[in-house]
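Working notes, beginning with the structure itself.
One chain of protein is taken out of this complex; the other chains stay put.
Let's look at subunit A:
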């Protein structure tokens, strides 16, 4: 008990208490809610999710995005960004943002997937926008990897590099590396255009194409992607490879050349 009381001033204490309170409220509601028709129940669970999401939003998001998602000077309006944007931003830990800056980086995610879904439901209720994709929309299995590669090189490689290693933009902004980003988040990023990334709506890049791109990235840049040629040296292209050869290859040759011409061990005159 002492331990618990010592942590009562922890910055996350309020959140934890709130979560307990929410869970308790939700549990009590679930326990006492009248059991009705299946459809009505679904609808009520949806509105419940929006309710819960609204509370989460008020605690975690409203300071920057405004109490009704209308946006403030510190954060953009969330009306019409859709549930996919919330799922991407909160699911990759970008939101809630740590500090203002050129770009909000990816970090450990804070909310559970259930909470993210509630937040997404609330934000989606503010105005219609891209909807969180379902698994068969982004599942890379069975997608056309070659087509995905061609689309990636046309639409994405200019910023993210041809195998999704990422790259620099202006004034401290950057296109992040895409290694091991889940296909769902890849799909959502293309749908919603997070931060300075342009979006690629379905009219311009159909669902199937997005799925192909996710499959291409899984093939060339994930933990289990295969490198037929050996060590990829960061996959940054011929400049990095050339620098490596010039510095380490020629460096090693110079060291060996110096050693070859060095004096050999002499027998001391006794």
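Side notes on the structure shown:
Everything that follows uses one rule, which is that contacts are C-beta pairs under 8 Å (C-beta built on N, C-alpha and C of every residue); 3 or more make two chains touch, one makes a residue touch a chain; residues count from 1.
Everything that follows uses one rule, which is that contacts and distances are computed from a predicted model.
From the set "Response regulator transcription factor", "ABC-2 type transport system permease protein", "Molybdenum cofactor biosynthesis protein MoaD" or "Cytochrome bc1 complex Rieske iron-sulfur subunit", the protein name that UniProt assigns to the chain left out of the figure is "Cytochrome bc1 complex Rieske iron-sulfur subunit". When the whole complex is considered, the residue among A:62, A:77 or A:155 that touches the unshown chain is A:155. Among the residues A:27, A:127, A:201 or A:242, only A:201 touches the chain that is left out of the figure.
Looking at subunit A, the residues touching the absent chain are 151, 154-155, 158-159, 167, 169-170, 173, 175, 193, 195-201, 203-206, 209, 224-232, 260, 264-267, 269.
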